[in-house]
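My questions will all concern the structure given below.
Note that one protein chain is taken out, while the other chains of the complex remain in position.
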Amino acid sequence: MKPRTTLTTAVATAMLSLALPAMAAPDPNDWDAVLQAAEGQTVYWNAWGGDSRTNRYIAWVSEQMQSTYGVDVEHVKLDDTGSAVARVLGEKQAGNMDDGRIDLIWINGENFAAMREQDLLFGPFAESLPNFALTHPDENPEVVTDFTLPTEGYESPWGKAQITFYYDSAQTETPPHSIADLLEWAKDNPGQFSYPRIPDFTGSTFLKQALIELSNQDDALYAPVVEAEFAEITAPLWDYLDELHPYLWRSGRSFPESGPNLRALMSDGELSLAFSFYPTDAAVAVMEYELPESVRSYVLEGGTLGNVHFVAIPYNSPHKAGAMALANFLLSPEAQAQKQSLSMWGDRTVLAASRLDENDKALFEQGEIHPSALPADALSNTLAEPHPSWMTALQDAWLKRYGVN
Amino acid sequence: MVLLPAFGYLPVLGADTFHLEAWQDLWAHAGLHRSVLLSYFSGLITALVALFIVVLFLAASQGTWIDRAIRRMVSPLLAIPHAAVAFGLAFLIAPSGLLVRWASPGLTGWERPPDLLIVNDPFGLALMAGLILKEVPFLLLMSLAALPQLRPEQRVTLARSLGYAPGIAWLKCVFPALYPLIRLPVYAVIAYATSVVDMALILGPTLPPTLSVSVLTWFNDPDLSRRFMASAGAVLQFGVTLAALLTWWLGEQGIKRLCQRWLANGSRASGATAIAFGGRALLLAVTLLAISALAGLALFSVAGFWRFPDALPGTFTLDHWQRILPGVATPLINTLSVGLAATLIAAVLVVATLEHAARHHLPALRAQWLLYLPLIVPQVAFLFGLVVAVESIAIRPQHALVVAVHLLFVVPYLYLSLSESYRRLDPRWVQVALSLGVPPWRAFWQVRLPLLLTPLLTACAVSLAVSIGQYLPTLLLGGGRVPTITTEAVAMASGGNRRLVAVLALLQALLPFIGFSLALMIPRLVWAKRRQMRGAA
C-alpha cells in the first residue's frame, strides 16, 4: 500500500505545481502579459440590469472587447448588486479560492466597503491600468475615494452620478431649490413628492442630502459615526422629516420602492417633483416616452451629493486578466465618450479633460443638449458622500422611526 | 435529502454567535411582528378565498357552454408568471391605473390621480388580490384533474333525484370527496402565499413589508453582518409557513365536525341561487381581472407617452419591442432548454415512481411529504444555504445545476398534478391488456400512457410554467451564468421602466402559454376521432 500512497501524493503534488502558475493572478504592472492572458477569456460582469440603456452600452462594450482584445464579455444582469456580494461571500465560505463565478462587479459605496472589509476583492490593480492616468486622480480625488474610503486600487472608476431634481415645467413653475424650500413646496403641493423607501440606495441618498444641508455640512459626517453624537447631529433631520412626511405622496404612509419608481410615478402624474442619481435620467426618460417633453432638470442651490461608481474584481475571479483589460477599456476615451452620449446611455465621464488630447476631446463633443437634461455647467456644485457608516446608521434610525406606520 | 443539510447549513454563517445575537437583532427589528402577521394572514386568506371561489364555481357549474367557456379562459391564466400578474394588477388598480384612467375625468372629475394608498396597502389586500388571481386557476386545474374519478355527475344526479338543488347537491355530495384530493395543492398555495417574494415586492405592504421580503432585503444588505439576522429570519419564515399550515389543518378538523351536521341536515335548496350566480360571477371576475391586467401590459408594451388621465397612450410605438427583442434569443433558449429538460426528467421520474407503485399495488407514500418540502420550505430559507453547500463540494454553477434545482420545484408540481389521475385510472385497463397476453411494458406504452395523455400533458405544462417562473434558484444556482427570460424580466423590473417590463413580462408569459395551448390541443388532434378520449379531456 505504501508505495501507492506515495505515488498518489507525488501525482497530486505534480498536478498542483502545474496548476498553480495558471491560477496565479496576472501582474497588473506587466500590461502586455495581462492582455496576452486576457485573450480568449470570458469575463462575467455582474452589473445591475434594470436600465435598458446601460444594458445596451454594456452590449456595445462587449462587442468592442471581442473585436479588439478577443475577450468575451457576458453581462450578468442583476436586480440588486447585493446578490453578487452575497455570492462572493458564499463562495469564500465554501472555500472556493480560485474559481468564482464573478469576474467583475459594478459597485460603489456600502457594497465596496463591505467587500473590502471581508477581503473579497482582488487588488490593488486599478492604478496600474494604462488608462487610469486619464482620470487625473491628483485633481479629482473622487476617482480614488468611495464614500470617503480610499479605494487603494481595489476598484477602478467608471462613471459619475449626482443627485438631480426634475419636474414638469408645464405643471410646476417654481420648483424648490433647497431642502428647506422643499418643505414649503411640499406644503403647498401635498402628495406630489416622495423619496424611495429606506434602505433603498437613492432614498438613503436623499436622507444624506438633507442631513448635509440641515447640519451645515458637519465635519462629523465624513468620519465613522460616533454613536454618542449621532442623535444630536441627526436631530434636525428627524424634525424635518416629521414635518415633511404628512405632505408627501400617500401622506408618507407608503414610499416608492426604488429610485426608478419615482420616475414611473412622475410618468403617471402622481408626483410633480422627483430626483434621480443620473443627471441625464429625465432627458432619457423623455426619449423613452416615459416623461413629457416639458420636464426640466436642475440641482439644488447648495449643491447635491455626487459620487463615482466603480468596477471591482472579486478575489477568486478565474479571469482577472480579462477583467482588468475590460476595466481599462472602460476608461478609454472612446468608451467613456460613448457612455456619455445621450443616444447611448448618458452617464458622465470620469476622465479629466486636461488629460485628453484634442482628438479625444472631440469625441466628447455632444451635439445639441437635450432640453430636459441638466445644463453641463450646473454640475459643478457637487457635495461629497459622507462616510459609509452614516448610510447604515441613518437607515437603521429611519426604519426605527418610520418603518412601521 | 439535500434540503435539510442545506437548511441546517445556514447557521454556519454565524458559527456560534448564531443563536443569540441574530435572534435578538431579529426580535428587536421594528415592525417584525407586523411582518410576521402579514405573511401568516395573507397566506391563509389567499388560500381561503381562492378555494372558496373555485368551489363555488364548481358547485355552480352545470357543464353549460358558459361554464365550459369560463373554464377554458381560466386555465391559460396559470401560464402568466406571478410577477407579470402583479405588474398588470398594480397598473390596473393604482390611483393612476387603467381603471381610474378609463373613468376619469368623465366619471370622477379627477385631473390628477387621487392620493390613495391602494397598491402596497398596509393590510396586504392588493397582494392577496394578486395571489388570488394566480392561485384560483391553479386550484381549479387541480380540481378539474381530480374530479372525473369521483364521477360527480352520478353523485349530483342521485342527490337531485332526492330533491337537492344542483349547487347544494354538489357541495354536499362531491366536495367532501374532492377536498382530500386537492388538499396538498391547497397546502402548496398556503406555503407559497406566506413566503412569496416577487409579488409581495410589487403589490405588498411596505412599512413594514412581509417577512419574506424583509428576509431577502437582509440577505442582500451590503452590511454583511445582516446575514445572521437574515438566516434567523429565514428560519422564522419557515416557522410562519408551518404555523399557517397548522392553523389550516386545525380549521379543517373543526369544519369537518361542524359540517357533519350541515351535510345531513336535509336542507335542499337554501342558498342555491346565490351559489349558481355567485360561483360564476366570482370566477368570471377573477378571469376578467387577470385578462385586463394582461391587456394593460400589452398596451404599455407599445405605448408612447401616456399622460394621466388619457384612456389610451398619446402615441404608439414598437421601440420597446425593438429594444428588447435582439437580446432575448439566449435567455429564451436557456429558459426553454432548462424548462424542457427539467420537465422531461421530472416526468420520467414521476411516471416511473407512479408506475412502480401501480404495479406493486403500493399505497400513496407517506414519504411524499418529503417531496413537497421544497414547496413548503420558503425558497429564501434554503437556497442561500444550498449555494454554499454546492460550492463547498466544488460543483460549479452551470446549466445542469440549474436544471437540478428546478427539479426540486418541478417534480412536486408534476407529481401533484399527475398522481391522482394516475392512481385513479381504472386498473382493469391494464389488467385487460395483460390478460390479452401483452407484456407489461407494452401495456404501459400502448394503454396506460395514451389513456393518461391529457393529464400527463397538463402536468407537463404546469411543470414547464413552474420552471419558467423560477427566479432565485436560477440566479443563485446558475451563478448568474444562465440568464433566462425570468432573470432578465426581474432585473429589468428593478429599473422601473414599465414599458420594457411589460415587453419582458409578455415574453415571459409566452412560453408557458404555448405549453398550455399544446397540452390542450395535442389531445384534441390526436383523439380527433375518439369521442371518449375527448370527453375525458
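Going in written order, the chains are labelled A and B, and every chain counts its residues from 1.
Assume a residue touches a chain if its C-beta (ideal position, glycine included) is under 8 Å from a C-beta of that chain, and two chains touch if they have at least 3 such contacts.
Rule of thumb we're sticking to: contacts and distances are computed from a predicted model.
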Protein name as given in UniProt for the chain not displayed, "Peptide/nickel transport system permease protein", "Heme exporter protein C", "ATP-binding cassette domain-containing protein" or "Regulator of SigK": "ATP-binding cassette domain-containing protein"
Missing chain: touched chains present in the view: B
Candidates B:L117, B:V197, B:L354 or B:L451 - the one touching the absent chain: B:L451
Chain B residues that touch the omitted chain in the full complex: 360-361, 427-429, 431-440, 443, 446-447, 450-451, 453, 527, 529-533, 535-536
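Everything that follows uses one rule, which is that only the chains that are shown with their structure count from here on.
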Length of the line joining the C-alpha centres of chain A and chain B, rounded to whole Å: 36
Chain B-facing residues of chain A, complex: 44, 46, 48-52, 55-56, 59, 74, 76-80, 82-87, 89-91, 93-96, 99, 101-102, 109-111, 113-114, 117-118, 190-191, 197, 199, 249-251, 253-255, 257-261, 263-265, 267-270, 288-292, 392, 399-400, 402-405
Residue ranges of chain B touching chain A (in the complex, touch as defined): 12-13, 30-31, 34, 94-96, 112-113, 115-117, 120-122, 201, 205-208, 217, 219-224, 227, 303-309, 315, 317, 319, 323-324, 327, 384, 387-392, 394, 396-397, 475-476, 479-481, 483, 487-488, 490-500
